[in-house]
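What you see is the complex with one protein chain gone and the rest in place.
Up next is chain A:
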Amino acid sequence: MFQWLDTEGAPLKHHIPGSTNYLPDLKIRGGSFDKGEPSTQPFPLNANFVSESILSEELRNEIHKRVVGQKKSIRAVSAELGVDMRRVAAVCRLVEMEKRWKQQGKPLALPYARAVHEMVPTTPLQDSRHQRQTPHESINDLPAHRLTNAQIFYPVSESRQFTRIEAGRVFSAAPARDHRIVTEEAANPSEAMSRITQNPSRIETVGKGAKEQPVLQPADVRIPHPHLVVHERQRIANPNEFQLVRKAYDARLREEEEIERDRKLIAQERRERQLSRVQPESSRFEFRIKDVVVSKETTGSDGRGARAPGRRYGVPSYDRKKGQIKIPTQVVV
């Protein structure tokens, strides 16, 4: 081993600033090893895992600046810079925390952070304004829905307009729609889609009781940025009017944000209404009391629903049994 470390493994001992330094993969080791391109494959046997780039310091600060300083929405910043919305939110949280640390004079792990950023590929911030920022990751990831795992044989007549919406309905076993509605929607797909994204609670459901579930929606709705599809449609329709399309995009984004904010506010209010907080004096605890409804909907038809709260006669509690999780499952701030 030590012989290997002194000969073949010697280049791995120290990092090369600005490039990765992984074990060369087996194919490269045998044949021509091109020194120009550093490999992004840390494990020689696994070609399906690549070391993906992390956000550079400047890009991180830029995200924070746009969200906190310029008060842009997370959705807009995500679409501008090609960074996932959840990541944008996390970056804001982390940078905010870093600032607080600096204010308090807590020591940061600067040499360590520098070394890590030298070892791992990073996505740089495009410094000139004319260049488009290279996207950090794909922002429109569509999660594979479990209903689509099944292969379904579904004969369709050739005259029928069978779109992604129809396919989703077939997967969730919803009845076919009236063809007048279909033609109406096909005439203005953008509006039909935004009707769904703006009112997610009004999505049609199938099944009864515990098996009730919403109809599987098409990819246009289920991706994180459905407004981009509408934007692309506009661009295709008006290929030469950049200004107009841009303006429409901004307006649409603003409208979507407002609707989303309202929806969140309403949901928050409803939650608050159901919850009453009691904090006795001279106590360090706050009691949050929620009204519990024991009905057929919550406990199931046989009264034994596992999700329903409270002790019910004849329903054993398995909390001491082997395999039950006995450590915290969440940390609420």
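Please note the rule applied: a residue touches a chain if its C-beta (ideal position, glycine included) is under 8 Å from a C-beta of that chain, and two chains touch if they have at least 3 such contacts; residues count from 1.
FYI, contacts and distances are computed from a predicted model.
The listed options are "dolichyl-diphosphooligosaccharide--protein glycotransferase", "RNA-binding S4 domain-containing protein", "FERREDOXIN/ADRENODOXIN" or "DNA replication complex GINS protein PSF3", and the UniProt record of the chain not shown names that protein "RNA-binding S4 domain-containing protein". Considering the whole complex, the residue from A:Leu5, A:Val68, A:Ala173 or A:Ala267 that touches the absent chain is A:Leu5. One of A:Gln70, A:Ser138 or A:Ser201 touches the chain omitted from the figure, and that residue is A:Ser138. Residue in contact with the omitted chain (choice from A:Val68, A:Leu108, A:Ala173 or A:Ala251): A:Leu108. Interface note: of A:Arg66, A:Arg169 or A:His231, the residue touching the hidden chain in the full complex is A:His231.
Interface residues of chain A with the unshown chain, by the touch rule above, are 1, 4-5, 8-9, 12-18, 20-23, 42-52, 54-58, 60, 84, 86-87, 90-91, 93-95, 97-98, 101, 107-120, 127, 137-138, 140-144, 146, 156, 158, 160-164, 166-167, 186, 189, 218-220, 223, 225, 228-233, 235-236, 323, 327-333.
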